[in-house]
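For this view, one protein chain was removed and the others were kept in their places.
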Amino acid sequence: MQQTIVQTVAKTLFAEMASDPDVVVLGQDVGKRGGVFLATENLFDTYGPDRVIDTPLSEAAIIGAALGMATHGYRPVAEIQFSDYIYPGFDQLVSQAAKLRYRSGGQFAAPMVVRMPAGGGVGGGHHHSQSPETHFVHTPGLKVVYPSTPTDTKGLLLTAIRDGDPVVFMEPKRLYRAVKEDVPEGDYTIPLGTASVRRQGDDVVLISYGGAMPETLKAAEALAEQNIAAAVIDLRSLLPWDKQTVLEAVAARGRVVLVSEAPKTGNFISEIAATISEEILDSLEAPPVRVAGFDTPYPYAQEKLYMTSVNRILQAVQYVLDY
Amino acid sequence: MQQTIVQTVAKTLFAEMASDPDVVVLGQDVGKRGGVFLATENLFDTYGPDRVIDTPLSEAAIIGAALGMATHGYRPVAEIQFSDYIYPGFDQLVSQAAKLRYRSGGQFAAPMVVRMPAGGGVGGGHHHSQSPETHFVHTPGLKVVYPSTPTDTKGLLLTAIRDGDPVVFMEPKRLYRAVKEDVPEGDYTIPLGTASVRRQGDDVVLISYGGAMPETLKAAEALAEQNIAAAVIDLRSLLPWDKQTVLEAVAARGRVVLVSEAPKTGNFISEIAATISEEILDSLEAPPVRVAGFDTPYPYAQEKLYMTSVNRILQAVQYVLDY
Amino acid sequence: MIKQAQPKHGARFEPFTTTPIAVTNDHGEWTADFELDIDADLLQEMYRDMLAARLLDDRYSTLQRSGKASFLVSSAGHEAAQIAVAKTVKLGVDWLYPYYRDTGLVHSLGISAKDIFGQALATLADPNKGRQMPGHPGSSTLNIFTVCSAIASHIPPAVGTALSMKLRNQQAVTITSFGEGATSEGDFNAAINLAGAQGAPIIFACENNGYAISVGYTKQTAAESIAAKGEAFGLPGYVVDGMDVLSCYYVLKEVVEAARAGHGPALLDMRVYRYNPHSSADDDSRYRPKQEVEMWRQRDPLTRFQRFLAARDLWDEAWEQELQETLEAGLRQAAKDAEAAGDIPDAWMFDDVFETLPWHLQEQRDKALKQLAESQASDATH
Partner (left out) sequence: MIKQAQPKHGARFEPFTTTPIAVTNDHGEWTADFELDIDADLLQEMYRDMLAARLLDDRYSTLQRSGKASFLVSSAGHEAAQIAVAKTVKLGVDWLYPYYRDTGLVHSLGISAKDIFGQALATLADPNKGRQMPGHPGSSTLNIFTVCSAIASHIPPAVGTALSMKLRNQQAVTITSFGEGATSEGDFNAAINLAGAQGAPIIFACENNGYAISVGYTKQTAAESIAAKGEAFGLPGYVVDGMDVLSCYYVLKEVVEAARAGHGPALLDMRVYRYNPHSSADDDSRYRPKQEVEMWRQRDPLTRFQRFLAARDLWDEAWEQELQETLEAGLRQAAKDAEAAGDIPDAWMFDDVFETLPWHLQEQRDKALKQLAESQASDATH
């Protein structure tokens, strides 16, 4: 059946809650309301208030409670209403969830998922549009996933719920309803840490993830019209990230453009660029170039200018091709 | 007079409070106790409880209150007892302080300093040793400073207090009492965003900051014994960072090793490495190599192994020299 | 048990009551055991501002439905509480730290409809330069801290400002408003605790409408009332009938003047109701019964205050008509002016991150504007 990303989230949760009684969902408005984006629609009616828990308005309580349930045998899936609102719960995530297994010498663990709609493009201004993934990636003990298609959403969400460690599951809110796709039926999983090659092409490789994927793919299409063959990699998992796929693709072509909508300085794609130059410098025909959000708070009036438009990506590609 | 870093913090605060009645200090134990590291020693006796404010145990209250005082004309210097404890106040820092000028269209501003002892090497395990600088650097609207000498501490702290925007002022706690130095008298300031070339040398450049500086300098000394001339740059300011000094130094030598004690993945030095390869790829004789903390929570038993030892730095230098 | 649990010497109101404090009943009849002492002008001004708030809301809604404003948070149902707050603030001295639902409040305090619509439309009429989504006004000239979306995050700064007022001995007061959902956030608790410990002159004015989007009061907290939360921090907490502007005004006036006189902070639990969905993006039929909304509409704060005024010959249909027409004309004009003010320039995106532009933003700005100019040029040639 054709379904959107947000429908896939709800359906995947529904199915996993049916097959594993330890899976519970908690967050603000996840109950009767079905979540403000309807990512938990229909769960409350079927599973009731004991497994679909409307919490008070506190991200610290949500993440902390999820952790305490996880140590007690549950597999909680917590929802943070917007990724911008992770910060009141950031301490619970980085000081508790990320470090529990380590600091207890493996005695305790926190198998839990923290879902959050992330990224811009919805006219929400900075408190409804931010891309905090670098903060998570830079926190040892967290895994970070950021799919961009319904199929990947299903495969990665199932894997995340079943993983033994805390997984931050970021959902590109501007793509929530952007595409419909046939999603594999049944128990379909994708291992964390594997990228997806979304397009083949020998001239240059474009690397991106999450909400920036459609522009990246469109840029590749536009290049194809100019007879430039761009491969496109969708990272999907940010931690662990798929170094092998990335390095092989870049080494083969020597030219790479990295795209992320988060602010440029300290962006996770800087890590990838640094790894590329650290490990395969000699295969580079041109500098790895980054196209990222600007280092301003996410704007409201100038959102279009802020975003990683096809145009900006194309200019970067032109630069590395001309180099 | 010869003084340590922590003495310099206290003396600089003392002097600036004398010359500017709007400067106030707030935090946990900053009053009679003089701070757990004595970084606010003697302030309470002279300036009293109205300007040296012992707060309740809440980092959110500390940073938030500092912000509200800043909007009202004060120049607050808030202390977070350990940088590991920034997280309960992280939302106040990133959602309020960092964005206030922007979101109000410049109507309000937050001229405030958030001081914090940071980094490892003191046997404190992960909740007394972390290096969260990347989180700050990746938050548009914050400036980030991290001196490694008494003189730089004075010059940068004065500038930070007088700056019109929120400055995160990180202090390398393991160097608090490690060196004594004559510190310039009087009104000595250092502009934010300027690096310091701590050593000249034509063969390779080592770039570091904060607590990792002494090992970096020792590595350069060890190299000198092998007749390898290493230049050493102390970044001092992480945002803005001194791109010009860095790129010129790297371009001139073609070989660079970057050292930071924070976890490797997503580390701020990845940003510098990415910028180097993006902007001066052709001048590189060898890959920019990073020596960083490992991607584990900061350990207790194996702290020595975790740290960016002279040995690890030397191995990296050897690699770029042999390349 | 609680230090301030007894009304202070000369105080009219008791904290921590089980039923809301009210000086009028639902029919707008005076029921208090003291005499009304507000002059007619101020009474009429209160009504006018409540009506202005309601009509502003309607006009905002029109802008939103027509697609001009991308978003709306309605203040309908909260007018009594909001206008009462506005009327206790000493302009130019006190500070307000409001939340997104306070359109009526900030308008009454002096943020013009044009400014508010300018903010909603992100035109040059917005003193905040179009930086945030609709519903986020603010004005430094009026001491109104620009609204921030992150719930409760404005409350710690509000306490800092109040503390400044105390340290500077200014006889000034900070008022911060928020919904009852906000009281579950750590920030609210950490901040009110600091205010208590420091005796900062601040009023925590909760507009308790019983819902945080879909989450009802009993799922939000087991506290008997939001007022009861004052006990945790050494503050008197007052439960007030938030559908009556006079009840709110009298209690507010008392606690504001006490704070101004150095007696420390207080907490208000004003019982209001939100008539509309949480925002233009919400569908409230998923979580609350229509009858409940209907029941509260019977208690409309405007109608109640009309009755009160009418009994004193301070309101009649003719005045209402006239008021409505004047206000609506003003609002229509304001919306027009706001729109006509023109778009925020693209280049402004890079301003106000810092006081001055550091090199990396300078670089990014130059490149972005160059690319923009090129693509506009190439669009123009097509």
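Letters are used for the chains, namely A, B and C, taken in the order the chains are written, and counting of residues starts over at 1 for each.
One rule holds for everything that comes next: a contact is a pair of C-beta atoms (placed from the backbone, for glycine too) under 8 Å apart; a residue touches a chain by one contact, two chains touch by 3 or more.
All figures in this text were calculated on a predicted structure; none of them were measured in a lab.
Student: Which one touches the absent chain: C:K229, C:H278, C:R304 or C:R365?
Tutor: Among C:K229, C:H278, C:R304 or C:R365, only C:K229 touches the chain that is not shown.
Student: Among B:G125, B:G164, B:P214 or B:G254, which residue is in contact with the omitted chain in the full complex?
Tutor: B:G125
Student: Please give every residue of subunit A in contact with the chain that is not shown.
Tutor: Listed in rising order, the touching residues are 24, 50-51, 53, 55-56, 58, 60-61, 63-74, 76, 88, 91-92, 95-96, 99-109, 140-141, 143, 163-165, 193, 239-240, 243-244.
Student: Even though one chain is hidden, which residues of subunit C still touch it in the full complex?
Tutor: Looking at subunit C, the ones touching the missing chain are residues 1-3, 16, 18, 183-190, 193-194, 196-197, 199, 218-224, 228-235, 264.
Student: Over the whole complex, note the residues of subunit B touching the chain we left out.
Tutor: Residues touching the hidden chain, for subunit B, are 28-29, 31-34, 36, 54-58, 60-61, 84-85, 87-88, 123-128, 264-265, 294-297, 299-302, 305-306, 311-312, 315.
The criterion applied here is as follows: only the chains that are shown with their structure count from here on.
Student: Which chain has its C-alpha centre farthest away from the C-alpha centre of subunit B?
Tutor: If we average the C-alpha coordinates per chain, C ends up farthest from subunit B.
Student: Indicate the whole-number Å distance between the mean C-alpha point of subunit A and the mean C-alpha point of subunit B.
Tutor: Comparing mean C-alpha positions, subunit B is 30 Å from subunit A.
Student: For subunit B and subunit C, what's the span in angstrom between their mean Cα positions?
Tutor: From the centre of subunit B to the centre of subunit C is 40 Å.
Student: Two or more other chains touching the same residue: where does that happen in subunit C?
Tutor: In subunit C, residues 129-132, 136, 148, 150, 153, 186-187, 353, 360 touch at least two other chains, as defined above.
Student: For subunit A, give me the residues that contact two or more of the other chains.
Tutor: If we look for residues of subunit A contacting two or more partner chains, we find 84, 87-88, 125-127, 265, 294-297.
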